[in-house]
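Below is a structure I'd like to ask you about.
Moving on to chain A:
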Amino acid sequence: MNDEPLPWRAGLTVADVLREREFVFPLLVVSIDGVHVPRDAFAATAVPDGAVVVVMHLMSGG
Partner candidate 1 sequence: MARIHLKNLDAVGRKHQKLLAGYKGLLLVCTGTGCVSAGGFVIRDSLQAMLKKRRLDKKWLVVQTGCNGFCAMGPILVVQPEGIFYEKLNEKSLEKVVEEHLVGGKPVKASMHKDLATGNPIPKMAQIPFFAKQQLVALRNKGIVDPENIESAIAMGAYAGLRKALTTMKPGDVLGEVVRSGIRGRGGAGFVTGVKWGACIKAVGPSLEHPERRPPVLVCNADEGDPGAFMDRSIIETDPHAVLEGMCLGAYAIGASEGFIYIRKEYPLAIERLEKAIAQARERGLLGRKILGSDFAFDIKVHRGAGAFVCGESTALMASMEGRVGEPRAKYVHNVESGYMGRPTVLNNVETWANVPVIVEKGGAWFGSIGTGDVAKSPWNGSSGTKVFSLVGNIANTGLVEVPMGIRLKEIIFDIGGGIPGGREFKAVQTGGPSGGCLPQSMLDLPVDFDSLTKAGSMMGSGGMIVMDDRTCMVDVAKYFIDFLKDESCGKCTPCREGLIAVSEILGAITRGQATEALLGELEGLCDTMAVSSLCQLGATAPNPVLSTLKYFRDEYVAHIRNHKCPAGVCKSLIRYEITPNCNGCHVCSRNCPTNCIAGEKKTLHVIDANACIKCGICRDVCKFDAVRVG
Partner candidate 2 sequence: MGSATTTELAPSGVEGTIPVTVDGQALEVKPGTTVLEAARMLKISIPTLCHHPAVEAYGACRMCMTEIEVRGKKRMVTACNFPIREPTAIFTESEATKKQRRGVLSMMLARWPKVPVIQSLAGRYGVQNPGYQHPLRNEAPDACILCGLCVKACSEMVWEDVIAFAGRGAKRHVTMPFGKQSERCTGCGTCAYICPTGAIKVTDEKNNPVDPARIRKYGFRLTKEMATLDDSQCKMRRVGTAHLVEIMDAYDLLPTHNYKFGKHARIAEIASPVWTSLVRQNVPDGCWVGCQMSCAKAVDDFVPRTGPYQGKKVLVDGPEYETVASCGSNIGVFDPHDIIELNFYCDTYGIDTISFGTACAFAMECYEAGVLDKRKTGGLDLKFGNGPAALELLHHMSRGEGFGVIVGQGIRQMKRIFAERFGGDPRFLQDIGMEAKGLEYSEYVTKESLAQQAGYAMAQKGPQHDEAWLIFMDMVNKQLPTFEKKAEALYYFPMWRTWFGLMGLCKLPWNDVEPEDNATRPEPNKVPGHVEGYENFVSGMMGGEYTIQDILKMSERVYNFQRVFSIRMGHGRREDDRGPYRAMGPVTAEEYESRAERYDGQLKELLKVDPAGRSTAEKMALLRRYREEQYEGVLDAVYKRRGWTRNGTPTPETLKGLGIDYPWVVEVVKARMAEEGSA
């Protein structure tokens, strides 16, 4: 994930990854192997083993 190794386990979802990494910022763009994952599907989307996960944080603030 984001160029860093991410330990995988069966049933791991995008929401799990975000929670465990403390990615609490609201403006996130997530893709798995280049396919965009919509925000309301984070909890329902499983991360396959060996996938390339990109969690892009947008910016906010002045």
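Inclusion criterion for the candidates: all candidates are chains of the complex that A comes from, given by their letters.
Miscellaneous remarks
Criterion: a contact is a pair of C-beta atoms (placed from the backbone, for glycine too) under 8 Å apart; a residue touches a chain by one contact, two chains touch by 3 or more; residues count from 1.
Quick caveat, the model's predicted, so the values are computed rather than measured.
For chain A, the touching candidate in this complex, among 1 or 2, is 2. Those residues of chain A that touch candidate 2 in the shared complex are 2-4, 22-27, 29-30, 36, 38-39, 54-62.
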